[in-house]
Structures are given as C-alpha cells and as structure tokens.
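Every protein chain of the complex appears in place save one, which is left out.
And then chain A:
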Amino acid sequence: MGSIKRISKELTELTESPPEGITVELADESNVYEWNVIMEGPEGSAYYNGKFLVKLSLPTEYPFKPPTVSFATKIYHPNVTNDEKGSMCLGMLRADEWKPSSKIAAVLQFARQLLSEPMPDDAVEGRIAEQYKNDRGRYEEVAREWTRKHAC
C-alpha cells in the first residue's frame, strides 16, 4: 500500500507542476499504476511539433521495481522498438540499475531528453542507430516524416 501513496504523491506533483513538454494523467481514474503521458517533441529535434502518447506502467512493487515506458505513437528512433509495443530502452529503467529514489518525473524527463539526443550505442533498433551514425540527414528526414504522419 506504500506504493499507492508514493505514486499518488508523484502524480499530484506532476500534474501541479508538469515538466516542460510533458503532461500526465491516469489512463484509468481507478488505477494509479497505468499512466498516459503526452510528450511533445523537443524543440530542435526531428520530433519537434509531434505529440507522442507514452504509456507509463508502474509495478505494484514500485518504487522497488522500475516502471516501464512505451511509445503508443509510432516513432522513428534508435532507442524505441519499431513494433506495436514501442518499448523504450532507458538505462535507468533496467532492473539492475533502477534505484527506488528515482522519480517518475526524472524518468519522463530522461525519456524526453533521449528524443533530442538518441543513444545509438544503446539502441534497440540497430538499423536506425546505424543510419543515425552514418547518414544523419536521411535519419532526420525519415524521423520528421514519421512524426508528421503519426504524431501530428
């Protein structure tokens, strides 16, 4: 039950003073473990002007277990799987790197940061990571195209 208290506390904080470009709400008012996050593409990135729906799912053992972050909106990004799950690979979310002191706000801000600066060495989509490293122009073009098609 401690988890619900902490989660609702974090939710209140996030709704009262949301970080830039991030809006959170519960996917279902009766369930504090599933959040819907609207993430705006950061300015200066290929995802600018896009609005991405990110699903944040918290385990019942939170904060001892990490939450999972997945993109419900299709996105062309080396660190997001290009399937219907759209799961995002965040270093800090791995079970062996997660710390109970990390906050959801930090997780979301880190995810948004990853939109401006993808980490091709930590990629889940090798092809996109390759393109990001070798043909940046083409990568940005496709990312912009996808953003326009799926996230506007």
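In this section, a residue touches a chain if its C-beta (ideal position, glycine included) is under 8 Å from a C-beta of that chain, and two chains touch if they have at least 3 such contacts; residues count from 1.
The working rule: contacts and distances are computed from a predicted model.
S.K.: Mind telling me which option in "Mediator of RNA polymerase II transcription subunit 18", "Trafficking protein particle complex subunit 6B", "S-adenosyl-L-methionine-dependent methyltransferase" or "TRAF-like signal transducer" is what UniProt lists for the chain we can't see?
M.R.: "TRAF-like signal transducer"
S.K.: Among A:Gly50, A:Pro63, A:Pro78 or A:Pro118, single out the residue that touches the unshown chain.
M.R.: Checking the options A:Gly50, A:Pro63, A:Pro78 or A:Pro118, the one contacting the hidden chain is A:Pro63.
S.K.: Out of A:Lys5, A:Lys85, A:Arg127 or A:Arg148, point to the residue that touches the absent chain in the complete complex.
M.R.: A:Lys5
S.K.: In the full complex, which residues of chain A touch the absent chain?
M.R.: Residues of chain A in contact with the hidden chain: 2, 5-6, 9-10, 61, 63-65, 97, 99-101, 103.
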